[in-house]
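One chain of protein is taken out of this complex; the other chains stay put.
Chain nomenclature is as follows: A and B, assigned in order of appearance, with residue numbering initiated at 1 for each chain independently.
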Amino acid sequence: MTNWLEDPIRWIAEWLYSVLVGWGILPSVADVILMITGAAILSTLALLWVLFLIWFERKLIGRIQDRFGPNRVGPWGIFQSVADMIKIFTKEYITPQGADKVLYNLAPVLAVASVLLIWAVLPFTRSIMGVNLNVGVVYIVAVGGGGVLAILMAGYASNNKYAFLGASRAVAQLISYEVPMVISLLVPVLLAGSMGLNDIVQAQSVPYLVMAPVAALVFFITSMAETGRAPFDLVEAESELVAGYNTEYSGLKFGMFFVGEFLHSFTAALLFAVLFLGGWRGPFVDQVPLLGLVYLFIKTMVIYFLIILVRASVPRFRIDQMMDLNWKVLTPLSILSFLVTAVIAKVLEGQFLFQVLGLLAGNVILLVLFMEWGERRNKRNRRPMVSQPRPLATPASDETSMAQS
Amino acid sequence: MSAFQIVFLLIALLTLFSALMVVFARKTIHSAFWLILALFGVAATFATLAASFFVVIQVAVYIGAIAILIIFTVMLTRRSMEESGDQLLPGWGWAALVVLIVFGGLVFMLLQWQGIFQPPQVLTAGGENLENLGMALVMPDRYVIPFEVASVLLVAAMIGAIYVAGDHKKRS
Partner (left out) sequence: MLTDYLPLVVIIVFSVILAFLVVALGHLFGPKRPSEKKSMPYESGMVPYGPGQRRMTVRYYLIAVLFILFDIEVVFFLPWAVAFRDLGLPGFLLMVAFVVVLEVAHLYAWKKGALEWE
C-alpha cells in the first residue's frame, strides 16, 4: 500500500480496488471498473478543460490586441465559455441536402476522439498514465491519422464545394507537416533508446530541449501546423474559403471540431513538455510524485502561452509559402538534425557532459549554417515585391527590372 | 471457447465484413472508407498477438498514409461520388467458381501445416524486441539487402508519381 501523502491518486485507486474486492467483486472485474472510472475522469476532465482554454486564449488575445476580452460573465469573464457551451447545446442541427449522413455525423466524433486518444499514453506523473505503451511515439502519430480522416470525411460528406476544398487543403497541410514532425520525434527516441513516452521522460536528466534544440524547434512549428492554428490556419481561412471543412456543421457538431482543435493545441503543448522539457521531472519529484503533475502543468502552460503568442502575432501563410516551409526547410532540417544528433551521440558516447555540450554545439552550428544557406537561397530567387511602383509610374530606365515581375 | 478466441472471431468478422463492403459498396468513395475499417481490423488482429509495434505501424502507415492516398486518388477520378449501379459483371459465376477453387486450395494447404492447430504465440508486454528488429535491419546476414532495396523502391515510386502527375506541357 502506498502512502497517501506520497501519491494520493494511486492511493485512492488502491483504496477503491480494495473496497470493490471487499464487496465480493472479482479482482479482474474490479480492475476493469477502475480503468473505466479512470478513462471517464480523464476524458471528461480533458473536455471540460477546453472551456478554460478557450477563455484563456480569448482573454490573452484580447489583451494582446488592446481589448479586454471576455469580461461580462463571472469574474474576469471566466464563465464566458460555460455560457457559450450552454448556448451551443440549444442550437439546431442542420444537415445539408445531399449529405452523406453516416460519414457526416461520424466526422465530428472522430475529430474529438482522435485527440482524446493521445491522452491515453501521456505520463502525467511517474505513475499516473493511461497506458505505458512501449511504442507511445508512433501511437501518437497513428492516432493523429484519425484527425486527418475526420477532416476528409467532413469535407466529402457535407456536399459543399467550399467544405470539400477546405478539406483537401487541410489534409494536404496535415500530411505534409506530419513528415518533419515524425522525423523530429525520432531524435528523442534516439537519445532515450525507447519509444515509450514515460521512458523518454525518465531518460531526460537533461531536458532534450538542450540536447536537441533543432528537433524541438521543428516539433514546435509542425505541431502548430498539425493543429491548424494561425499562422497555419489556411484550413479555415475565413476570407478565402467560406469556413473550411466545417462549413456545413452547426450546433455541437461544429462545437466538436472546435473543441478538438483547442484540445489538440493544448495536447501538442503537453507533448512538447513531455518530449523536450522533461515532462514530470523536477526537484523533489522523487519524494512527492504528485509534484510531477504540477511541473508538467507549468511546462505545458509555458508552451501553450507561446503557441497563443505566435497565433496572435504572426500573419497567415500563403499556401505556397506553407508548402515551401515544409518541404524545403523543415523536412531537410529535421533529417539533418537527426543525422547530426546520431553522429555526435555516437562519437561522444560515455562522457555524458561532453555529449550534452557536443549535441548543443552541433545543433547550434547546424541551425546557423542552415539559416545562412536559406538566406542565400532567398536572395537568389526573391519574389518581386508587391509594393514596388507600378510600371506606369516608373521612369523608362527601370523598365528592365519591372519586366521580371 | 476462450475470451481470446471470441475477440479474435469478432475482429475477423469485422475485417471480412468491411473487406466485402469494399467490393460491394455502390460509391467508389465508400469503398475507400470501408477499406479503412478493414485495415483497422488487421491492426486489431496484430493487437491480439500483442505485437504493439505492428499495430501502430499498421494504423500510422496504412490508415494514416495509404488510405489517405487512396481517397485522394478516388477523388481524382470522375464519378467517384456517384452510385455506380449494379456491381455484378456478366461472368460473375465463373469468377465465383475460380474463387471457390482457390479458397479450397488455400484451406487444404493450411490444413497440411501443423502450425495452424497450435495456439498463437502471444508476446509478453514489451516482449517484442524492437532493438532486435533495428539491429536486424542493418545486419549483413539478416535484412540489410531488402532494407536498402526498399529505399530504391520508394525512389522509383516517387519518380513514377512525378512523371505521371507532373505538368509536362509547362516545362517543355
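Methods note: contacts are C-beta pairs under 8 Å (C-beta built on N, C-alpha and C of every residue); 3 or more make two chains touch, one makes a residue touch a chain.
Only a predicted model underlies this, so the values are computations on that prediction, with no experimental measurement involved.
*Asks:* Which listed residue (A:186, A:201, A:217 or A:307) would be found touching the missing chain in the intact complex?
*Replies:* The missing chain is touched by A:186.
*Asks:* Kindly state which of the options A:168, A:204 or A:337 is in contact with the chain not pictured.
*Replies:* Candidates A:168, A:204 or A:337; residue touching the omitted chain: A:168.
*Asks:* May I ask you to list the residues on chain A that touch the chain which is not drawn?
*Replies:* These residues touch the chain not displayed: 31-32, 35-36, 38-40, 42-44, 47, 88-98, 105, 108-110, 112-113, 116-117, 119-120, 130-131, 133, 137-138, 156, 158-165, 168, 171-172, 175-176, 178-179, 182-183, 186, 189-190, 193-195, 242, 247-248, 251-253, 255-256, 319-320, 323-324, 327-328, 331-332, 335, 338-339, 342-343, 345-346, 349.
*Asks:* What does the interface between chain B and the hidden chain look like in terms of residue numbers?
*Replies:* Answer for chain B: residues 4, 7, 47-48, 50, 52-53, 57, 60-61, 64-66, 68-69, 72-73, 75-78, 80-81, 122, 124-125, 130-135, 137-140, 144, 147-148, 150-152, 154-155, 157-159, 161-162, 165-167, 171 touch the chain left out.
To be clear about the criterion, only the chains that are shown with their structure count from here on.
*Asks:* Taking the mean of the C-alpha atoms as each chain's centre, how many Å separate chain A from chain B?
*Replies:* Centre separation, chain A to chain B: 29 Å.
*Asks:* Looking at the complex, which residues from chain A come into contact with chain B?
*Replies:* Going by the criterion above, the answer is residues 103, 133-135, 138-139, 141-146, 148-149, 152-153, 156, 168, 171, 175, 178, 195.
*Asks:* Could you pull out which chain B residues touch chain A in their complex?
*Replies:* The touching residues are 29, 33, 36, 52-53, 55-57, 59-60, 63-65, 67-68, 71-72, 75, 81, 125-126, 128, 130.
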